[in-house]
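Just one protein chain is left out here, and the rest sit where they should.
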Amino acid sequence: MRAPARGLHEITCEVTDWIRNSGTSTGLLTLFCRHTSASLLVQENAAPAARRDLERYFERIAPEGGSYEHDDEGPDDMPAHLRSALTHTSLTIPVEDGRMVLGTWQGIYLFEHRRKPSVREIALHLIGE
Amino acid sequence: MRAPARGLHEITCEVTDWIRNSGTSTGLLTLFCRHTSASLLVQENAAPAARRDLERYFERIAPEGGSYEHDDEGPDDMPAHLRSALTHTSLTIPVEDGRMVLGTWQGIYLFEHRRKPSVREIALHLIGE
Partner (left out) sequence: MRAPARGLHEITCEVTDWIRNSGTSTGLLTLFCRHTSASLLVQENAAPAARRDLERYFERIAPEGGSYEHDDEGPDDMPAHLRSALTHTSLTIPVEDGRMVLGTWQGIYLFEHRRKPSVREIALHLIGE
């Protein structure tokens, strides 16, 4: 999955397609982000302003320019780990009738915390029948 | 599930009953909150003061009255999304002998972030035998 830039990127459609192709209609879906500078979040899928507020909020509570000991990969390195720790590495979502039981206003987001675009791997696992 | 007001509402008993009625005694329980302005938390079930401190803490780190772009539904709208992002949309808890493996002092809480009471849906999923 390619994260084009820092911020929230919706992946609900890709995940929905993957479930459909799996042939499993009832079970438990797990998403696992294989990185410590990107993370997962279920959030508001209707208002782009809410996502911009979310991005700004995490930039504020885990800011670049804090005095971090660890900055091997630049000023956006340690804030990325902090923002990951505050959000989620794994998500579990029940699946019924071939669909995730998401609420009407919920979407699944890959939250990229680094400035530079990179390829991110999210492991998907579905157990059921 | 009805959240009577903003704050932490214990749902451990309802979940325990649901497991008992499911007839499954060993497996994995998933709770999934179908909203982006309410969330889930496992916390201290003994001291009401600890819960009040928790509620005040989240009111302080994701305050109303911040300058948010998104305020379609009032000043408690965006803080609700932020507090959800900082806590949990899904929880997974192993079940043994028909009971969740909660520690002695752990309870499961629905964390309502909006001022107005509303009906909240939490999907429960239990896989096992």
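A and B label the chains in the order they appear, each numbered from 1.
FYI, contacts are C-beta pairs under 8 Å (C-beta built on N, C-alpha and C of every residue); 3 or more make two chains touch, one makes a residue touch a chain.
Please read these numbers as outputs of a predicted model, since none were measured by experiment.
Participant: Just checking the interface: what residues of chain A touch the absent partner chain?
Facilitator: Against the missing chain, chain A presents residues 28, 30, 32, 34-36, 61-62, 68-70, 72, 78, 81-82, 84-86, 88-90, 92, 121, 123, 125, 127.
Participant: Since one chain isn't shown, list which residues of chain B touch it in the complete complex.
Facilitator: Chain B touches the chain not shown through residues 27-28, 41-44, 47, 49-50, 52-54, 57, 61, 86-88, 91-94, 101-103, 105-106, 127-128.
Here is the rule we use: only the chains that are shown with their structure count from here on.
Participant: Using Cα averages as centroids, what's the distance between chain A and chain B in whole Å?
Facilitator: 20
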